[in-house]
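Missing here: one protein chain of the complex. Every other protein chain is in place.
Chain naming follows the written order as A, B and C, and within any one chain the residues start at number 1.
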Amino acid sequence: MVQSEGRIFSGKDVAIHNSRESCWIIVHGKVYDVTEFLDDHPGGSKIILKYAGKDATREYEPIHPPDAITTNLPPEKHLGSVDLATVEKVIVQITDEEKARQQRVDARPSLDAILNLHDFEAVAKLVMPDKAWAYYSSAADDEITLRENHAAYHRIWFRPRIMRDVTKVDFSTTIFGQKTSMPIYITATALGKLGHPDGELNLTRAAAKHGVVQMIPTLASCAFDEIVDAAQPGQPQWMQLYVNMDRNATRRVVQHAEKRGIKALFITVDAPQLGRREKDMRQKYDAEDPAEQARTGGDVDRTQGAARAISSFIDPGLCWKDLAWFKSITNMPLILKGVQCWEDALEAYDQKLAGVVLSNHGGRQLDFARSGIEILVEVVTKLKEKRGITFPNDKFLLFVDGGVRRATDVLKAVALGATAVGIGRPFLYSFSAYGTEGVEKALQILKDEFEMNMRLLGAPTLKDVVPSMVDASNVHSHIVSVPGDNLYNNNYESLPLARLKELKSKL
Amino acid sequence: MVQSEGRIFSGKDVAIHNSRESCWIIVHGKVYDVTEFLDDHPGGSKIILKYAGKDATREYEPIHPPDAITTNLPPEKHLGSVDLATVEKVIVQITDEEKARQQRVDARPSLDAILNLHDFEAVAKLVMPDKAWAYYSSAADDEITLRENHAAYHRIWFRPRIMRDVTKVDFSTTIFGQKTSMPIYITATALGKLGHPDGELNLTRAAAKHGVVQMIPTLASCAFDEIVDAAQPGQPQWMQLYVNMDRNATRRVVQHAEKRGIKALFITVDAPQLGRREKDMRQKYDAEDPAEQARTGGDVDRTQGAARAISSFIDPGLCWKDLAWFKSITNMPLILKGVQCWEDALEAYDQKLAGVVLSNHGGRQLDFARSGIEILVEVVTKLKEKRGITFPNDKFLLFVDGGVRRATDVLKAVALGATAVGIGRPFLYSFSAYGTEGVEKALQILKDEFEMNMRLLGAPTLKDVVPSMVDASNVHSHIVSVPGDNLYNNNYESLPLARLKELKSKL
Amino acid sequence: MVQSEGRIFSGKDVAIHNSRESCWIIVHGKVYDVTEFLDDHPGGSKIILKYAGKDATREYEPIHPPDAITTNLPPEKHLGSVDLATVEKVIVQITDEEKARQQRVDARPSLDAILNLHDFEAVAKLVMPDKAWAYYSSAADDEITLRENHAAYHRIWFRPRIMRDVTKVDFSTTIFGQKTSMPIYITATALGKLGHPDGELNLTRAAAKHGVVQMIPTLASCAFDEIVDAAQPGQPQWMQLYVNMDRNATRRVVQHAEKRGIKALFITVDAPQLGRREKDMRQKYDAEDPAEQARTGGDVDRTQGAARAISSFIDPGLCWKDLAWFKSITNMPLILKGVQCWEDALEAYDQKLAGVVLSNHGGRQLDFARSGIEILVEVVTKLKEKRGITFPNDKFLLFVDGGVRRATDVLKAVALGATAVGIGRPFLYSFSAYGTEGVEKALQILKDEFEMNMRLLGAPTLKDVVPSMVDASNVHSHIVSVPGDNLYNNNYESLPLARLKELKSKL
Partner (left out) sequence: MVQSEGRIFSGKDVAIHNSRESCWIIVHGKVYDVTEFLDDHPGGSKIILKYAGKDATREYEPIHPPDAITTNLPPEKHLGSVDLATVEKVIVQITDEEKARQQRVDARPSLDAILNLHDFEAVAKLVMPDKAWAYYSSAADDEITLRENHAAYHRIWFRPRIMRDVTKVDFSTTIFGQKTSMPIYITATALGKLGHPDGELNLTRAAAKHGVVQMIPTLASCAFDEIVDAAQPGQPQWMQLYVNMDRNATRRVVQHAEKRGIKALFITVDAPQLGRREKDMRQKYDAEDPAEQARTGGDVDRTQGAARAISSFIDPGLCWKDLAWFKSITNMPLILKGVQCWEDALEAYDQKLAGVVLSNHGGRQLDFARSGIEILVEVVTKLKEKRGITFPNDKFLLFVDGGVRRATDVLKAVALGATAVGIGRPFLYSFSAYGTEGVEKALQILKDEFEMNMRLLGAPTLKDVVPSMVDASNVHSHIVSVPGDNLYNNNYESLPLARLKELKSKL
């Protein structure tokens, strides 16, 4: 099966396979036959054909997990090695669009001018490559849930207390027995190298510096061990797991993680199939060569975006009864990531898991799924009613993620019973715009906000952030206004304000 | 009465009747005196006068039901036949506007680039003739209900379940004993040839290919038999019925339909008079020749749009007591289309009908009528309370239509008790933009969405899509915000995001 | 006291009083000394000074009630008559702005193109003089109530009934024993000649033609008798009354009205002081001569707009105990216009009045007063609870006004218990744009809408328009959304629709 890998080709041998009919490429000195893979490539066939018969390493490297090609291509397409000395160098043409982007990179505001997490996104949007932006920012269907995740926090208001000694405020907490500087963690997000050449390592380094936990994603751009190796001694890391249809593969991954010191296993349960994200799909389509488009016609399945292509191994048959097996292969705390109603949270509790993440996968899976913060209110109410427990609770931890941009958002979740809150995209945007320093700055901003806002809440410690400090009575309101009466509104003449004299004479 | 039809005219005989005072036209080789009909023509008199004394077949054909002229014109105006060899050919002048439209048709994106049902509408709006767009897209009064139909779905949110085996998902269902591939059907919409020369046949063909039901409209552009003939063996079709004041005419139509194998009869009950649709009315007016406008002055009744003109036969006296008669003339299941409150749904149930369609006629009739999905919640609640029945229910089927654009919309209706959901305009836009292939693509998109979203809901079959999977507690909220405080808002200076350095120096 | 009126001046005698220090003007052949009145003139001093020493009749006539000058000026300023032959003719300069307005008047769309009441406003806004538009359209403070009056109807939705014989629909009704063709009336509005030279007579004529009631305003531009004289035999008219501090003046007016056949007396109770309407105030200010502005400095009281100036006679001391006196001077039914809560409606009922108008004066008085339709729901509920009566009720009539633009609005009010609904501004705009024909067209549009919508409601007569036909459960919701998160929203990139190929290549 792998004997062909032993062959050694010359550059010329490879160069003649430079067409759609026969397309070989070189990556890291290995030769691959990707002819049959062309139409399945998430990034489109055009970009591969550009390197047909050539060395694609420089293009491949930053945006693929190290083992992407070996995993996606059947072994018989791994043809062997090439003598790199005989390979012609590829000269990359830089497009005008890319030049303009580089100029925007040079014009980034200094980190001093970044005042909040929104700012990172504003800069990243301008300086990231289009496809990276599309992949990170896109979400399911009409992206209603994406935005609801943020909006839901705005339906929760504070009831701050006064006349309490807040000279010292302490917003550190303990999760699974380990100290963390803030009640947040860096949640798992895929393909970090799309945004920055160091990918997820940016997060590892910043997490170390600021004392927060990083959750390592199954679909990282960097290799798992690379990320673990980059951690400081004692730096806590968790693992996010997509369960493979091949349970042996999953067992190997889980047991390796435990051996490497991972502190908790977050099993993703909201993604039996990865989402149709139309911005991502449209971006890919727009990027395609018109000639290639015409050729392939209706044959290419546009409904399969990047997410789907890299995730076909995920088992849609994962069930409650699989939990026994997980308990048999690891001693790490088990947490279900993507619980979306109290009934499933109760089941997880009854099954003696360590906790749940109330999450809708950043709005990327089911549109009109409710926000984690809304589900939190329901879960806390019902688990108290059904099992008499209160939150936060060391025996069964509630996490929330999605839509968080401010420490006030986090404090609302904490008041309502969450142990910690996951933040994803803001850190992606931070390193996409500024690398590791960006993530550090983002974490520092959060610390400043925590200090300020805990003082203003009258809460010296997180234990003092209690349910009566928030009014969440509107969290379940999903209102759409009656459609506007355009005829009436167009007739209505808006009142003017007082105007300067000059302006008046000009008008 | 019909003896005049025996006469044969020469082209010259007809050509002299070329004025408002005496206006004859030729259609399909027959001669008609339309002088007195000029001001009643829904499309305005101008377009007829353009063909006064000439052959109007090419203009007439695509936008009229085959028997429109014979039905609307009294028999004595059917003058006879013409010797076509003696008729001068009409040269159609193509306007600049029409040329621009043709260019837009040529520039349609390929079907690959169509990712959702919205996209069809976006393309159709650009490539359809103005009057076709106006007729399809228009609705009653301020079009509040039109938009509410869509908006109401956005007040319903999901409560998805996890850890269920969704390796296989099956979204087929059975309606009136017949299998259908999805819980949707193509609902009845009028005048299909306005959008595409093949009219309703596009729907018949695509329905066959994808295994869904087509409801044939009374006001189809294609003849009823033509549509039935186009069906594949065993392909289920239903019939939508406007009840004629002449009950014998209705009897003939119904019994003919049953004989041709129609599986269910949907009697429209929300349209005793067809709607004032101002976009449609304004379009017609704008299209009129200014000279003609000046001449006719206030004489033309602008309140009678196309809808009214083609529907004057509908009986506004239709009553509950007529149902006995319907039961006496047919064995097809009888369904009332356009039920809008639980009281009438209960009456239909008590009268042992087969079901009801909760619908407001696509927002085209009574503005501020509530959406079908909102009525569904009320009907299910009250029929359970009054008669102890639950839904979906094989004895009494609930259908919903209006405003549907996503499989998630349909799944919400199914969760709340609907057997299937009718979709209309999206398919009109699909074939107006791309013919039959457009409708096929639209159906394929829905299938992709069903597969994805049922997985994400944790529902392997439609039976698993249950009421507790949705939160519809806001569905009855009809909120209009307090009018804006423009003075305050205009004074408020919106916060800026971080900006690039160049941009800053330029500003 | 009036002997000076006997004097006869020459044109030259008058012409020398042409300055701010001594300012005489001629109106209808009479000479008036307006020197001390200059700063009190609602339209500003500049327009009077333009005619200082001259004949102002042409300018005065269209915008003042006939007796305005004699009422506002003390008798000693009525100097006498002038020999008109000796007076120099005034040549009126037409400004560029006025020329542009005249061109817009010529470009009005034909009445055929007017499809709804909104259209009249759209045309009137373009063709009316600025100050007329400002006076008619303006309202109190931030004009929140003005717009809420319309918006409130949008929180009420229909529950139409089906399968009822609506072959014939009859929307006529009886009010105070008199037949009217629709459940609407033309409510009282001031200064009709601002919009059209025939002023309120336009309304009288159209009301006659269409069989509806006109309410004659105290502040009409036309004289009361002129309006009554213009009525057809048997045409019902009502009177709106501002109660004068001089009760004898009020007694004379009321008893004269009764003698002239007025059928009901509507006493305005929501305007002890007429409103600050800032659009109106700003308009006046902008129109002032800068030189005059500089001269007068802070001396002119800008807080007194036109409304206040013409209404200083209104008695802010009017009380419940005054009702006995009203009953003693007239046998006309007495109705209070401007009731705004159930407590006052109950008091009116207990005092055996004929009814109340639930109104906030078209949003022109107290901002954040609730809409009439909202108050109706409260009044009907509470009067049933407190006195066991139901509505509509012949013994105690409920009227509503404010914000009505569609027959559906009226039908909502009727369903909720109103006998009829007052419509004001739409008729002002109708005659401002098209004179009497405009009002007739507006009434015809309403009839068309009533016919259509009663059919669609399943209501052959107004008695069939019952409470269960509407859902008014949201009518008391006064929601203001949480202020927008501009940073988040500005970062969010809206999803695109499919685009034409050309457009793509251009972008």
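Couple of notes before you dig in:
Definition applied: contacts are C-beta pairs under 8 Å (C-beta built on N, C-alpha and C of every residue); 3 or more make two chains touch, one makes a residue touch a chain.
From a predicted model like this one, the values you see are computed outputs, not experimental measurements.
Among C:236, C:275, C:362 or C:426, the one in contact with the hidden chain is C:275. Set against the missing chain, the residues B:67, B:96 or B:493 yield one that touches it, B:493.
In the complete assembly, the contact with the undisplayed chain comes from A:143, out of A:13, A:143, A:200 or A:344.
Within the complete assembly, C:339 is the residue of C:151, C:228 or C:339 that touches the hidden chain.
Mapped onto chain B, contacts with the missing chain fall at residues 116, 118-119, 121-122, 125, 137, 142-143, 147, 150-151, 154-155, 278-279, 282, 286, 405, 479, 482, 485, 487-488, 490-493, 495-496, 504.
Listed by residue number, the positions of chain A touching the unshown chain are 110-113, 115-116, 142-144, 146-148, 151-152, 154-167, 406, 408, 412, 445, 448-449, 451-453, 455-457, 468, 471, 473-474, 477-481, 486-487, 490-491, 497-504. Against the chain not shown here, chain C presents residues 103-104, 107-109, 113-115, 118-119, 122-123, 126, 141-142, 144, 269-273, 275-276, 278, 281-282, 285, 293, 296-298, 300, 302-303, 315-320, 322, 336, 338-341, 343-344, 347, 365-370, 476-483, 485-488, 494-495, 497.
Criterion: only the chains that are shown with their structure count from here on.
The rotation that brings the Cα trace of chain A onto that of chain B spans 90°, given to the nearest 5. The contact pattern of B-C recurs in A-B, the pair among A-C or A-B where over half of the contact pairs coincide by residue number. One finds 42 Å separating the Cα centroids of chain A and chain B. Multi-chain contact residues of chain C (touching two or more other chains) are listed as 116, 142-143, 147, 151, 154-155, 479, 487, 490-491, 504.
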